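I have a structure here, written as structure tokens, and I will follow up with some questions on it.
Of the protein chains in this complex, all but one are displayed in their positions.
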């Protein structure tokens, strides 16, 4: 049995999610077993609590300790976004594999530097676009590749939530323009990544980015307001290299929508509809000979959709969000064992970031942009 | 009791629908009673059959006879699209009210000429955008006006069907560019009209029109192909005069979708979701104080949503497509009685056509267009 | 062209529905054309208004006039329930065909007398169980007969509404025990009729009838209360002659449900799910070879489901409640023309009433009952 030492940076919500995912992945990963070596948090108390609670062997308040730790093979990064580049690059330089939460970087130039560094170092990288780990999205991708939908003729994608819909929600780091764009980066990257996962590269777009709520309280309940400079809603029209086009929307002021990350893909023979709000279901239409018995079919995730069967022995039991995270870690373990890419890797994150950057440019210049 | 003489042009499917709607509207229209005077079809046999079946007093194979008939007050036009302008203008010239099926005209210049003629003649006009006659859309409009959604911040609209998804479907009059644009005119006009009905004028857009299936059999099963010049899919990004923006799609190759005419409207306090495929339902979200009991509510059409109660005494019974047509005719009768506009009238059809024309221009010039 | 004279008793909501349905049916009924001869209402003013509004040739305040009218071939009965038997029998005695709203009679003995009288007189009868006229239910029946579901192994049926859920709703004629049972008769008859339509005779049952709200205001807002003696909820376990069993519920205090008239039918090869709340849809499951692409399919009513195509030329447009009523009348016209039964006829209403009576007995005796 081969041991894979894990070092975790950050003990907030995603830190906990990573720790749990690494432990759960161990139950499926066979001969390569992840071992929780050390956890780092600038707040030493938090690091110590996390060490106990999540079962790490040691803790530290200096993330650099993990980089220097010879027992650690993989750095799992859940720190605030502004540290992602520095920490990733340090880990790569030390020859460690990296799983980094999104966004990888505030812009595509930085992302490019990061993926090239990883390529040169020959380490495996992964970025936390966990939604595409859904067994039903693997099925969707296979169905498209197999021609179940015929020739693809259209895409509609959206990632809408409502956590910033209320104008009383105060200014926060998500709205800091130094971190990059707004909804188009934070949410748009998910649906753009999903679009690429299913349909391949996007090569041209026109976009309209909008700041719906122009000022927000500086802090909760504060009377003083701070201007918002990033987009609340981004609307893209995109052209895929394969020849079809589509609409894509990213929106964090979409009242009532908690996780409307979804798409409709249509083709000459059939269609797929997906919504993360019911991510154990996939709607599938295919023209049949008998028109009187035709319609959208609701496919329910089950053991025949790998790797659902690792988690539940029967259909209808349902995977949860944290299971997607576990699949991510499991695939990273396997990639390290095999030397293959686990995906979405740093290069993929760079490709997604280029689309985000193009959307910002297109909106500013009010014109179509080639990517 | 006042009689309102009806003359119907066309005996195809919409001709039958009009005849049935006029008869049904009589049950609700009180003191002003429509009377089926005469029906015209260039095919005399069809006209005669329609006269008997639908209960008209007489028939003719010359539509001009209806124009000249002094007992006829309203001309109901269901002829092929290319006759709409000529017949409408003749009816207006004769001082008759006109209900004309959409499209009113192949371009906005013609539509403008028609609505100005009607205005000068002082006749009541109506164009068959029947979907907005839905009691739940009247409710939606009222809710938006009442501020139930707070400040509107976004719109997503679509009208997608799949009747041309199969490349084997032959070329037909819908694909004839002399009749105007493709999906953006045929289907887009419905969702654009709905957008205007709910949110008011659109003043700017960028659009991408696409011919997905480049050639089709000249006739059913024919080996020879004919080029398709009109759009199968149109994707618009639109800006409303009220300040919000949105995506709009028109699509007649959307496999699996039979009548996906719908929208999502979001605001600072709440949202609405509608889909014509379940048009007796309206999804309504509004932020509540108690976050643990919050979510989209499915409103079901019932007697409290006028004029549903004319048709059914209890909720859940459901209106059908033909009932929407009946409401149209009923409102036209009432408009004639009151001297008010029934809407959507020729002017409104002109406004919608301008957006369609702008979409065509924007797509050709690949740029934003002011309307 | 053969004329069929119609005489209508009652001008309330169902009276209007009948009149509209007869007029609409004329558009589809070809050579046999219904003619609205006379309308009767004990309230002469109402009768006169109805004559004008619905387009009858004459009116009367004596329903017996219709029976005596030689120009009338069919009596359409929408009077209060307690008159159904007397009026039907008089019409039958006069050799007229009868469409009578449900319930046909307060008990099966009366219903038996009525259907035997009709049989002897050789007239066509029909009872207003209009929900089974749904094109998708015709499809469901055909699918079951064709073996699409394999061997049927179970049924769950329900008809639940909420119009009596509020204890403040006053006592009314529906709660009068002299009119027969409560929810089991009023609503249960629909789902039991649907069960028989799809799966054939029921031969045994055990039932539990419950009066949930024991007293109600004597009149709206009244302080004095009146005891309720009929059932608000009836729960049946039934055994079909074909060998399978099922649960059936009738319930008019089911808060939130406006028209939950539905069923699930399962078989060895597949299943169907239906709900009147979305009656233009039918859910169909069938085991497929490829388990990864299996699930319930939503069939949407369209022209391939006769007689939907009479009403709408394309799928997804949707029939409404009144269209079901029109199909009823159309089939009655055709039955009179052909000499065949239109169904559900008086005999069928008798069979349904026997089940209702057995449910009452079973609940009282707390035991299984053979029918």
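The chains carry the letters A, B and C, assigned in the order they are written, with residues numbered from 1 in each.
As a convention for this text, contacts are C-beta pairs under 8 Å (C-beta built on N, C-alpha and C of every residue); 3 or more make two chains touch, one makes a residue touch a chain.
Quick caveat: nothing in here was measured; it's all calculated off a predicted structure.
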Missing chain: touched chains present in the view: A, B, C
Chain not shown: contacting residue from A:296, A:311 or A:350: A:311
Contacting the left-out chain in the complete assembly, out of A:47, A:144 or A:300: A:300
Residues of chain C in contact with the chain not shown: 149-150, 153-154, 156, 158, 162, 165-167, 206, 208, 210, 212-213, 232-233, 235, 237, 239, 244-247, 249, 251, 253-257, 264, 266-271, 285, 287, 295-296, 366-368
Missing-partner contacts on chain A, residue numbers: 1, 13, 16, 19-20, 23-24, 26-27, 30, 33, 52-55, 161, 163, 257-260, 276-279, 300, 302, 311-323
Missing-chain contacts mapped onto chain B: 139, 143, 148, 284, 291-300, 302, 304-305
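We adopt the following convention: only the chains that are shown with their structure count from here on.
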Chain B-chain C separation of Cα centroids, rounded to whole Å: 34
Averaged-CA centre spacing for the pair chain C and chain A, given as whole angstrom: 54
Distance between chain centroids, defined by C-alpha means - chain A, chain B (Å): 41
Residues of chain C engaged with two or more neighbouring chains: 300, 302
